[in-house]
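Removed from the display is one protein chain of the complex; every other protein chain stays in position.
When the chains are written out, they are named A, B and C in that same order, and each has its own residue count from 1.
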Amino acid sequence: MSDSDSIKEKWKKYRNPGYQDKFDYSWGMVIDLDRCTGCEACVTACQAENNLPIVGEEGFRSGREIKWIRIERYWDGEYPDIKLRFIPMLCQHCDNAPCEPVCPVYATYHNQDGLNVQVYNRCIGTRSCAAYCPYDARSFNWFSFTWDKPLDEQLNPDVTVREKGVMEKCTFCIQRIRQAKDTAKDQNRRVRDGEVQPACVQSCPTQALVFGDRNDPDSAVSKLAQNPRGYQVLKELNTNPSIIYLKNL
Amino acid sequence: MRQLKKPTYAQVNDDIVRTLVETGPRYYLALGTALLVSIVLFFLPWYYQLRTGVGLAGMNQPNVWGSYLANFVFWIGLSHSGTLLSAVLHITQSPWRKAIYRSAEAMTLFALIIASLCLFVHLGRSWFLHWALPYPNQMELWPNFRSPLLFDVMAITAYLTGSSVFLYVGAIPDFAAVRDRVCGWRKNLYTLLSLGWRGTDMEWHRLGVAYTFLAVLIIPLAVSVHSVVSWDFAMSIVPGLHHTVFAPYFVVGAIYSGTAGIVTMMFLLRKYFSLESYITTTHFNNLGKLLLLLSLLWAYINMLEIFTGWYSGSSAQIETLNYKLFGYYAPLFWGMVLFCAIIPLALIVKKVRTSLITMLIISVLINIGMYIERLLILTTSLSRKYLPDYWGIYTPTLVEISIFIGSVALFICFFLVFVKIVPSVSMYEVKETLDTPDRRR
Amino acid sequence: MSISVLPALDASKKAVGIFVVGLIAFVIGYWVNRNYFSDATPVQPIEFSHRIHAGENQIPCMYCHLYARSSRVAGVPSVHKCINCHKVIATGRAEINKLFNYWNEKKPIPWIKVHDLPDFVYFSHKRHVRGGVQCQTCHGPVEEMNRVTRLASLQMGWCLECHRAKKVENGRDCWTCHK
Partner (left out) sequence: MAAELLGLFSHADQALKAAGGLRDTGFQEISLMSPTPLHGVEQVLGRKTSAIKRFTFFGMLTGLLAGFLLAAGTATLYLLPTGGRPIIPIPPYLVISYEVGILFAVLATLFGFLVSARLPALRERHYTPETHIDRFGILVTCSSEQDAERARTIILAAGAEEIRQLEYLGKKSHEQ
């Protein structure tokens, strides 16, 4: 907005609920649960891509694993007629994210791409965002972690290694989005559908995960989101997640 | 019930100044022990935690909040004893307030300081706490005033300032009285603190007006502080925390635990400074009645909370409620009910209220129960959030226990220093309750 | 008897004075020694002069820092690139001999980074060069410096100032520059 706007116009604008301007992109994901086999390839890919530390056996046992995406398992029915169901659970990048307003220092907020982002170096570690998150999608660095040789050689230079006391969570591999947008800007165009894929989407063997721009009506995500099987997890909380799950009931 | 032999005006001065200047070896022993305990059990573990990370505490992924935050709420709760109670009793002109309010207000101040320290301990990166303070900086980034945590920062700042001013303004005449009785560095200190107070009719009048205004301002402030603390929790959408009843629930709980804290503190003051003629069984009797009322109120709101969960019809709420009443933490819950709702019913008997030892026991039990309450609010709700795959259990570690004990020692430390600097009983207000010399003729 | 706070203030002047003087001394001491906490002009392993290369000899910046146009990092030239010229130019000087020592030992020169950004900052030379930002805007008049010194604070506010002045698209979004 320009500086010449009168105070009255500014007031009107800032009193608007929702976001200031239309998102450039509105990144979203569709997860087809009927295709998910629970193989955890996405979990591993995420671990490698985003420099997630390995907390060790003790850390895992006390419930402090750092995972940006996890496969939740639910048993359905009684033995012997029993079924195992999977839900890959990651940050839902809610439009009305409960985690954002609670941060006292703006370490988490909504950016112009419609992503719920976490600024690691701004985080002071109140952990309120994790407490407020109904999806438990946030992980906390209880300690500073080191990578034994030669594992440190595989750290991704595009992603910060987080310090102790910092909250972290799925970013939809924002470093890849940034790369794609950078290339697109050089060529003076928008990012094409399918040009950018988070690590989990890229590694899914059954292509249960699809990623794309929800602002583009022709993208694979927008089309899949129209699917009648679609639902949002904990929709009744009005968080309006960006991730749509497909499940045949 | 009145003490038989009332002290004279001169005796009041003698008695109170004596508590300031005459310091026995027992005092130094107590101060030394408290200091040592607070260093070993509070500052050293905290330093260790700063170096290694908050992982030293028993918190884990669903239970990201733990005993540190419970400590914070506990100390904020204790802080509601003094200044709020003192202000309410001042407005309602209760004469029995006068002997106890000074130390009660000091309790507020120190409990608030400890509470803010607990926030430091709680943070993952305490060294960046200043980012949550509003000041112009090169990053051009201000704190997020939409956050309930920022309400906390502002409320605590206001309350800390407000209660310090309230304590100080009320103590100016006493500083002046002490000023004339001491020498050396104390003389300078009290001359500065008393601002050249002479006790003229004009000064008394201004003091009375200002003090009443401050009391009127403090009451809504104190109520808002604990409401704001409750919104830290209630503004989430976590089942078990997302209750509209939380603000009154927290305020009542705070006054409840604070009043119990005053009883404990009064017992100790009376015993160790031999202030028997100032802190009488009348005070204990009155505070006992107040405690009884508050315990009933507290129990009522607790039941209200359970009923709203039960009748909400939301499966998540009911699950959390079940877990609270019958789950892993159920022994703690029922212990809390015993300490805070059942045992205080004994206060209905006058003998219990006027016996110092039973009052001490009940007040300590109430505070234990209230600490459990704060811990339960956090743990039972966070352990059972929406997605069952991510349920978990939280147990405090040694570091957390040690930091809590250390914070109590630190509080005692502050208090011991305070009673040697500020007259712990308000001389001029105690004199108001005595016979004025003109009736002695 | 009479009362006033001034004598008492006078008597405690010493304590107050010591505190105030100590505070001022600390602040001044910190300010004077601030370079000790972050060195803006480090001594390099070789006394390389940008004044001679970029100033007098007019070598364009991107002759040596050739990735600035196309990559996030500007790139420090390899030893090979230095040797390319210095095989014939100014041979035999002490500093050039040091260069040849590294060349013979097949080791990179351990240059000390002057404009170093923390790990959590995403900075792309490409975007800035293509956006028409002169090297000197951030790095200062390097062509006049014998030993490079950092003039810009490289702090967040400094970046934001420019981003605001140039009305950079999404230039104030946290994740434009943080990672």
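In this section, contacts are C-beta pairs under 8 Å (C-beta built on N, C-alpha and C of every residue); 3 or more make two chains touch, one makes a residue touch a chain.
These numbers were taken from a predicted model, which means no experiment stands behind them.
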Partner chains on view for the chain not depicted: A, B, C
Contact partner of the left-out chain, one of A:55, A:69, A:97 or A:166: A:97
Candidates B:50, B:64, B:176 or B:412 - the one touching the absent chain: B:176
Among B:158, B:245, B:318 or B:364, residue touching the chain not depicted: B:158
For chain B, the residues touching the chain missing from this view: 8-10, 13, 134, 140-148, 150-151, 154-155, 157-158, 161-162, 165-166, 169, 172-173, 176-177, 180-181, 195-210, 213-214, 217-218, 220-221, 224, 228, 427-429, 431-432, 436-438, 440-441
Residues of chain A (touch criterion as defined above) contacting the omitted chain: 10-11, 13-20, 95-101, 103, 106, 108-110, 240
Residue numbers in chain C that touch the chain omitted from display: 1-6, 172, 174
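In this text, only the chains that are shown with their structure count from here on.
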Topology of the chain contact graph, where touching chains are joined (line, ring, star, complete, other): complete
Chain located farthest away, centre of chain A as origin (C-alpha): B
Rounded Å distance, chain A centre to chain C centre (Cα mean): 36
Centre distance in Å when chain B and chain C are each reduced to the mean of their C-alpha atoms: 51
Two or more partner chains touched - positions in chain A: 106, 122
Where chain B touches two or more other chains, by residue: 141
Touching residues (chain side chain C, partner chain A) in the complex: 118-120, 122, 124, 126-127, 130, 170, 173-175, 178-179
Residue ranges of chain A in contact with chain B within the complex: 59, 62-65, 70, 72-74, 87, 89, 98, 101-106, 122-128, 130-132, 134-136, 139-144, 163-167, 234, 237, 239
Residues of chain C touching chain B in the complex: 3-5, 7-9, 11-12, 153, 155-158, 160
